[in-house]
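Here's the structure we're looking at; comments come further down.
Coming up: subunit A.
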Amino acid sequence: MALLDVENLSVEFPSRRGTFVAVNGVTIAVQPGEILGVVGESGAGKSTIGNAVIGLLEPPGRIGAGQIRLDGQRIDDLDDDAKRRIRGRRVSMIFQDPQTSLDPLQTIESQLVETIRVHLGLDHRAAQARAVDLLRQVGIPEPELRVKLYPHQFSGGMRQRVVIALALCAEPEVVVADEPTTALDVSIQAQILTLLKRLCRDKRVGMIVITHDMGVIAEITDRVAVMYRGKVVEEGPTSKILGDPDHPYTRALIGAVPRPDLRLHRFPYVDYIEGIAEKPAAISLKDHWLGRSRDFQRRHDGPLLELRDLSIRFPLNTAWLERNRRYVDAVKGVSFAIREGETFGLVGESGSGKSTIARLITQLYRPSGGSVVFDGTDVTALKRDRDLNPFRRQIQMVFQDPYSSLNPRMRVLDIVAEPIRFHRLAGSRAEVNRIVRDLLDHVGLGAKAAEKYPHEFSGGQRQRIVIARALATRPRFLICDEPTSALDVSIQAQILNLLKDLQEELRLTMLFISHDLPVIRQMCDRVGVMRFGQLLEVAPTEELFVSPQHPYTQELLSLMPNFRGLTHRGLDVEDRATG
Partner candidate 1 sequence: MLTFILHRLLQSVLVILAVALIAFSLFRYVGDPVNAMTGQDTTLQQREELRERLGLNDPFLVQYGRFVADAAQAEFGISYRHRRPVRELLAERLPATLELSIVSMALALLLGIPMGVYTALKPKGILSRGFMSLSLVGVSLPTFLIGILLILLFGVVLRWLPTFGRGEVVHLSGWTTGLLTKSGLQSLILPAFTLALFQMTLIMRLVRSEMLEVLRTDFIKFCRARGLPSRLVHFRHALKNTLVPVITITGLQLGSIIAFAIITESVFQWPGMGLLFIQAITTVDIPVMAAYLCMVAFFFVVINLVVDLLYFAVDPRLRVRRAA
Partner candidate 2 sequence: MKIATVLLRSAAVIALAGAVFAGAAEAKTLRWSYQGDATTMDPYGLNETFTLGFQGNIYEPLVGYDAKLQPVPMLAEKWENPEPTKWVFHLRKGVTFHDGSPFTADDVIFSWKRTLTEGSDMKGYGAKAKEIRKIDDHTVEVITPTPNPILEREWSLFYIMSKTWSEMNNTTEATNVKGSNQGNHANRAANGTGPFVLTERQPDSKTVLKRFPNYWDKSIKTNVDEVVFTPVSQPATRVAALMSGELDVIQPVPVQDWERLEQTKGVKPLTGAEARAIFVSFDQVRDELKYSDVKGKNPFKDVRVRAAFVHAVNLEAINKQIMRGSAVPLGTLIAPEVNGFDKSFGAPYPYDPEKSKKLLAEAGYPNGFTVTMDCPNDRYVNDEKVCQAVAGMLAKVGVKIDLLAQTKGKYFGKVLAQAGYDTSFYMLGWTPSSIDSHNSLLNLAGCRNKETQSGLFNLGGYCNPKVDELTTKIGAETDQAKRNAMIKEAWEIVRADYGYMPLHAQPMSWGVREGVQVVQRADDVLDLRSAVVP
């Protein structure tokens, strides 16, 4: 008998469009001191399991069938108060986003003390002492002082530590961690994971880690349950699942994970997920509309894009007097060049200024120093729209969040047609429609998508729409700003495939921005590493990954999840990558 037994659990959400079964006959178990990973893509129902265990299903969700047992005693059918007493005391939970998981108006101390006293019935002083002790355990320096602070006074990582302290403050037997590191930077991620691992071992806590990230799984879990559409398709020791998966979905999933250690030509096609059928037929640029995008004649034979000592600073406060204004340097003296047809990668953690550079190139921001030279022309010098528009046409961008990058009130047709109409790239209305349908078809959505509204599409499909829109100006230079970081891994694989294909077909020049080194490795010819708005080093991708020069780069590489155990079955590795 395990510490926690979830047996044949089904959770259903009745709605006016019929009952939706989020979790369907799931059986998992956790032993003390064991970390069970629940992995799957969005909508697989993994979080719902967590909520069911802690007894906090979002209404109108309800447990349809099955049992949840803690030490053999059923907890899913208890009354609310009994459930409440178990929560935090015996079963606890860690949430994804430390920014929002803490009451902004209460000090850390009061939140800890309150929880401790509710469950352990200590007096106030004892509770305080324990609070400080807990903070020390989760590795917060100077806990005596920090305990008096408010959440907003902690950095993201520190906050997540506080959250963990809160989750553990009543010595629970089981902890459910729902995407505990997703909102954090790579470097922080690693620390938090090790912390969780340590606590779990020391306190003999049974832990369920819910995640979409194979890296996390590989890092800390002992056993894994792979979920797909509400079912557990495969369950077993981590090494086994990663190294030699039986279920095709698991294989597909693993195959889709970008490898830091080798470069693939294309990701294997995953037939398990919604979206597109086979790879769209390649187009011959001679007769295709997009082909006409080759019509710009090179003005000069230097790099296509060149950043010269580019800088931008944002004011922190709006003081009246110049001298009390404070600024932050988002980008400081960055220079690099991108040759026609190459894919240049920018990597760095959040706030390193990589996205700012993208916005500088696209003229969303005006630089406070330096210049952007495109095809021999200093774009930053241009002021009038009339002069800028030709360049705007040539430089397009794919954004990070496919949910906010499409206007929810516009039909896909209009979204994609807008640039065509604006730049008068098509003669007639009919032609516009034809082109749009063709584009949609080409990015693998099918022409009928044109009539629909964005909210009718999944994240991956939306990202395809975004790409279609970017292509609609027949650009020559495409900026991808974290194009896949909001997507599930299998979707990501497909989008990356699509981008690779497009680049080959259209000989696009690309600036590929990501915080995810493996992805960078899959996509880029050369890479620039950024931190605090500065460019630390630039090197050909393989060179960078094999022999990084800058210590920061080395640190980043060292933090990459190791996937040594991961199966290589069915991957088409680029020959030149083996090195």
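Selection rule, in plain terms: all candidates are chains of the complex that A comes from, given by their letters.
In this text, a residue touches a chain if its C-beta (ideal position, glycine included) is under 8 Å from a C-beta of that chain, and two chains touch if they have at least 3 such contacts; residues count from 1.
This structure is a prediction, so every number in the text was calculated from the model and none was measured.
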Here the complex member from 1 or 2 that touches subunit A is candidate 1
Complex contacts: residues of subunit A adjacent to candidate 1: 54, 56, 84-89, 92-93, 95, 97, 100-106, 114-115, 118-119, 150, 152-153, 163, 166-167, 169-170, 317
